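Before we start, here is the structure in question, set down as structure tokens.
Apart from one protein chain that is not included, each protein chain of the complex appears where it belongs.
All chains are identified by letter, namely A and B, in their written order; residue positions are counted from 1 within each chain.
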Amino acid sequence: MNKILILLTLAICASIIFFFPPIKGLGDLAKIIFFHVPTAWVAVIAFFASAFFAAKFLRTFNFSFDKLSARAARLGFIFVLLSTISGAIFSKLTWGAYWNWDPRQTTIFVLILIYGAYLTLRAAVSDEKVRAKVSAVYSLLSVLTVPFLVFIIPRMYFSLHPSPVLNSAGKIEMDSIVLIVLIAAVVDATLIFVQLMRREIS
Amino acid sequence: MKLSNSRFEQIAAIVRKDFVIGLRRRATFAAMMMFALTAVASLSLSTGGIFVEAKFLAALLWVVIFFAASAGISGTFDDEAQAGTLPTLKLYADAQAILFGKMIYVLLSLVALTIFILPIFLILFDVAVENFFLLLATILLGLIGIAAAGTLTAALTTSATVKGGLFPILLFPITLPIFLPAISLTELSFTGGAFDSSSLVVMVAFDLILVTAASILYDYL
Partner (left out) sequence: MIVFDDVSLSFGRHELFKNISLNLRGGKVIGVTGANGAGKSTFLKLAGKIIRPDSGEVKLINDENNCALRIAHYALQFAAVAPEMKIYDNLTAQENLFFFAKLRGKTLSAEKISELGERVGLDLKTFGNVRAENFSTGMRQRLKFAILLSVDADIWLLDEPTANLDDDGREKFFREIQAAKPDKIILLATNDRAEENICDEIIKLPL
């Protein structure tokens, strides 16, 4: 499985770097979007995974679920940082500024804050049984904010961010080859996340 | 969960007890009020004479409320844990009665804080409030949310060995859905512009969710 993933990742990277023409007017660096989208996707997936395992832990009091929840949060934190940085670079290239509190930037920043708070809480509680309970409760509490933020934030801040790949109109405004590579990259990143989660258990 | 008469009596007893102790010790109240006063004074001094936009004023007000509230309510359970009374309280009282008793006490002390700091804020920044009813409704809804999330957060941080600054770090992300609409509604109450009632609905809904979540999650602690 690991070998297949490495090959897939290399193939995707190679096709992006060598075979894609530079994006019009943005230069080669703009290809970072192929890194940004998958990492953002995994950051969100990891957030819900962490909350899911937290709920599982509270139902069963099985401490391996607590470990999974913490692992998902740690991986998610790394992915959200990578995604934010790559997004800021892309933002500089397309909009001329690294940061402008675009709704999506705001949302991902809140995600950084939640991950940071969760990991700080874990670090601050020394008793492992208490830590498991307390962090699971916080994880579930923080996941409640997500639907509200998704509803509120776009009303309060003007957005320049391109619509998600699957936008509300149901139209896909991309070259089919670009889309295929992007989907492959998202699948690849998700599999890397799953693989890292599984590796950590054993 | 059964809500009986005796449950309400228990909650009332806990709120009353916390008030008696709060008034006798005064330190927590005094710290919260002085924190808010210091914050407002320093902001007002440093912007003295400059025209400050309504949007910015609204944000300032909520920043002051958030950090003063953090200073005041982070010790909701800590004080009892330090005094060694928390195990006794947990043994003799019903868990939900403790949670709601503390939550109501926190809400009332936040209301007291606002009654103290809001007039000072409005006078020092020379704010003309156009829609007073909207301002009060917004602040009350905001405080309910902070009280619900803050009480549960205070219960979480009680077991932490490193406490410095932990409480606001944990509280901020989960109360953000309260702050964003609260700030825009407060701005509209200052300027008198037409307001979007959906923001109020969002605040009410999120308050309800926080109270319910706190009630469910507290049982697992």
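Here is the rule we use: contacts are C-beta pairs under 8 Å (C-beta built on N, C-alpha and C of every residue); 3 or more make two chains touch, one makes a residue touch a chain.
Since the structure is predicted, the reported quantities are computational estimates derived from the model, not experimental observations.
Chemist: From the listed residues B:S42, B:T85, B:T161 or B:T212, report the one that touches the chain absent from this view.
Modeler: B:T85
Chemist: Which is it among B:A13, B:I123 or B:V162 that touches the chain not included here?
Modeler: From the options B:A13, B:I123 or B:V162, the contact with the absent chain belongs to B:A13.
Chemist: Spell out the interface residues on chain B facing the chain that's missing from view.
Modeler: Residues touching the hidden chain, for chain B, are 2, 6, 9-10, 13-14, 17, 20-21, 24-25, 83-85, 87-88, 90-97, 219-221.
Basically, only the chains that are shown with their structure count from here on.
Chemist: Take the average of all CA coordinates in chain A, do the same for chain B, and state the distance between these two points in whole angstrom.
Modeler: Here the centre of chain B sits 32 Å away from the centre of chain A.
Chemist: What does chain A use to touch chain B in their complex?
Modeler: Those residues of chain A that touch chain B are 58, 110, 113-114, 116-117, 120-121, 123-127, 130-131, 133-134, 136-138, 140-142, 144-145, 148-149, 151-153, 156.
Chemist: Name, in rising order, each residue of chain B that touches chain A in their complex.
Modeler: On the chain B side, the touching residues are 149, 152-153, 156-157, 159-163, 166, 169-170, 172-174, 176-177, 180-181, 184, 199, 202, 205-206, 209-210, 213-214, 217, 220-221.
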